[in-house]
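Following this message is one structure expressed as structure tokens.
Only a single protein chain was left out; the remaining protein chains are all shown in position.
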Amino acid sequence: MKRLPWWLRDFLYATVFIAALIGISYAFDIIHISGIVYYQRIIILMGINIILAVSLNIISGHAGQFSLGHAGFMAIGAYFAAFLTVYYFMPYVNRFPEGTQQWVMQNALLLVAILFGGVAAAVAGYLVGLPSLRLRGDYLAIVTLGFGEIIRVIILNIDKIGAARGFSGIPNWANFFWVYLFAGITVLISWRLVQSSVGRAFLAVREDQIAAEAMGVDTTKYKVKAFIIGSFLAGVAGGLFAHFMMYLNPDMFRFLKSFEVVVMVVLGGLGSISGSIVAAVILTFLPEGLRAAKGFLHMEKDPRMLIYSITLIVLMLTRPQGLLGRRELWQVLARRKDTIPTDERDEGQGTDAAARS
Amino acid sequence: MRRNFLKFLTITLAVALVGCPPKNESASGGNGNPASSGGDILIGEYGSLTGAQATFGQSTHNAIMMAIDEINANGGVNGRKIKVLTEDDQSKQEEAANAVTKLISQNGVLAVLGEVASSCSLAAAPICQANKVPMITPSSTNPEITKKGDYIFRVCFTDDYQGENIAKYAATQLHIKRAAILTDVKNDYSTGLTTTITRVFTSLGGQIVGTASYSNGDSDFRSQLTSVRSKNPEAIFVPGYYTDVGQIAIQSRDLGMKQPLLGGDGWESPKLIEIGGRALDGSMYTNHYFYADPNPLVRNFVQKYKDRYGAIPDGMAALGYDAARVLADAIKRAKKLDGPSLKDAIAETKNFPGVTGTITIGPDRDAIGKKIIIEEVKNGQLTLRATIDPTGGTTPTATAAQ
Partner (left out) sequence: MQLLLQILLNGIAVGAIYALIALGYTMVYGILKLINFAHGDVFMLGSFTGFYAGLWAAAHIRNQSGAMSWLVAGGIMLLAMAVCAITGYLIERIAYRPLRNAPRIASLITAIGVSFFLEYGGQFVFGPDPKFFPNLIEKHLIQVGGTATTNYQLIVLVLAIVFMALLQYIVYGTKFGRAMRAVSFNYETAALMGIPTDRIISMTFIIGSALAGVGGILYGLLYSKIDPLMGILPGLKAFIAAVLGGIGNVPGAVVGGLLMGLIESFLGGSRFSNFTPAISFVILIGILLFRPSGLFGKYEAEKV
């Protein structure tokens, strides 16, 4: 069989993907089983967490820069997108009569708001990326954590976007389709990045910065690049989150949120895209699934967060290199020996070796 | 190893999936309205059973359960029992939205009770509104919440109303001219009250001589208090939660300050005195109810709560109790057991005798005309200082001695 030209093949893939998304969105609308709206909600949150985890994986997994400030980038994206929508786009959309025209405008403007949110986050990512030229390892981690908190405190002091009250009145424009479209795009970007020369440079920086530099890789440029791409996508996730939650509060973006995303990435396996996805799905689902535990165990108090934390510890103890290690899901399933790193013990942050010696 | 891992992953996923089947509650019949199909009437409650605000969430939860058990023991509503399904939101806004969606969509509850924290109520309100499920918040005082739609109600007073009364009382009754404000910047409740107090207090001729801020969860307030001390105010407004107020009081006395502290209903808890003790002497705050109120309704509630949970109910518990009872009363009066009829029934609530005063739901779906109680700490004991009845003005009570 003759192979299709690449553009046609890619176009077909994209068409199938979008058709599937539309199909599933439609299915959600017509299926009436008890709890469907709730499941849909959890699935959408999974999609947002997939974007967050995969984007942090670019920074931490591929480029090896340990960041604890992802919630901050997400906050910038969320607030900026929501600000644009509430103050500029929504009054404009409401001028149209309800109907196709309004629907088209609404979705087009949602796209604009989300992309602007992403750009705003990317600018912040650039600023955070700069100090990473000088700092490494845990010092970088604490600086990114600091940036995240600084962003949160600044938001807390801007009255126009709600300050401590939170930002309410955001329209519910983001739906299953948009979230998973962006999740798909995020995965695609991440995947193509790994295959590209930029991705190879990221890996070189992660594995051995000095060797990379000696080989002529501009390490600082690639580190900042990783931060910009990762934070852009986190901003996109934030924008979607804002238009899905309809309400934002600075408390949503505390450092614990950053921890959650880091946990997803590490649990999935640093550097494994499908690992991040699997972990994002599991960790979004787990606290919700455990709601049943209370009734199951006949307890007065709710033990679900206890179970959640124990699960986390046990998972990490049994799979120290993450669920999938550095491989992708299909490699694990196919058990192809040739793609498996010879020594799993070696996996980890590239800075390890430097710190230990 | 790899085989083990796959097995492990499969098992984890299987367990997770089994843990969350679309459980059909006994009362729910397919996709019809489960609440109207005989059996128990399901109502939902979401609250902070864990997380930073858990102390408020748990006392609200306790009181709601108590109220519902009482109603069921008396034969339920129109011959049917009420069943409360409770979901924890970990004091997180996202989780509050998830919990409410679950209650409405999976369990098909008729109405929803919750939250204490205004930010969580704000996150959940649009979901209730969109699904036409009435929601009653027992104690979220942010004015914004009931503006989210005609299905959202509250049984407590709002921050504006409360702040106005604190400021008025300080300026006109206590004759305070110079005051300082300590604000919890992380907390919309506190920033909201601060704005109102400042506006009203200055309009009555008072002067705010110093402001300082802290974040809920801080434990050292000495630097803020030191800066306030240098301005020599006659009183200090501390519109925050009791979890911080006790420490603020102790530390201000440690710094040799003697000014009374003035605050709002966030102070209310038996723990306030436990933590702050004698340091709070002379301090006053506004509240929804007074636990030693001789009113038989209140006495009965306090006694029952003490018997059942071994503690004096705080203001959040009293409001939770009232919210549940207002809801049950409305269910009784509703023409049909569905969202729109129940909403109308709640909106028609008039002169309902609650523990926190007579409850009438106004046109903005807020409880209107609620009395405000001013409590004073004396010798490490809570005493009633005044009752402000919006219809009859301020009545200083016998215990109030200048």
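Letters A and B mark the chains as written, and numbering starts fresh at 1 in each.
Heads up, the rule we're going with is that a residue touches a chain if its C-beta (ideal position, glycine included) is under 8 Å from a C-beta of that chain, and two chains touch if they have at least 3 such contacts.
Everything numeric here is computed off the predicted structure, so don't read it as measured data.
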Touching the absent chain in the whole complex: find that residue among B:256, B:296 or B:363.
B:256
Based on the whole complex, identify which of B:226, B:341 or B:383 touches the chain you can't see.
B:226
Of A:19, A:215, A:306 or A:333, the residue that touches the missing chain is A:306
Listed in rising order, the subunit A residues that touch the chain left out are 66, 131, 134-135, 138-139, 141-143, 146-147, 149-150, 153-154, 156-157, 209-211, 255, 259, 262-263, 266-267, 270, 301, 303, 305-306, 308-310, 312-313, 316-317, 320-322, 345, 347-349, 352, 354-357
To test your reading of the contact rule: which positions on subunit B touch the chain that is missing from view?
50-52, 54-55, 57-58, 185, 212-215, 217-224, 226-227, 230, 243, 246-247, 250, 253-256, 271, 274-275, 277
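We adopt the following convention: only the chains that are shown with their structure count from here on.
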In the complex, the residues of subunit A that touch subunit B are 32-39, 41-42, 45, 156-157, 163-166, 168, 172, 245-247, 249-252, 282, 285-293, 296, 301-302, 304-305, 315, 318-319, 323, 332-333, 335
Touching residues of subunit B toward subunit A in the complex: what are they?
2, 5-6, 8-9, 12-13, 16-17, 19-20, 22-24, 28, 30-31, 34, 49-50, 87-88, 90, 92-95, 97-98, 101-102, 104-108, 118-119, 122-123, 126, 130-131, 142, 144, 148, 185-188, 190-192
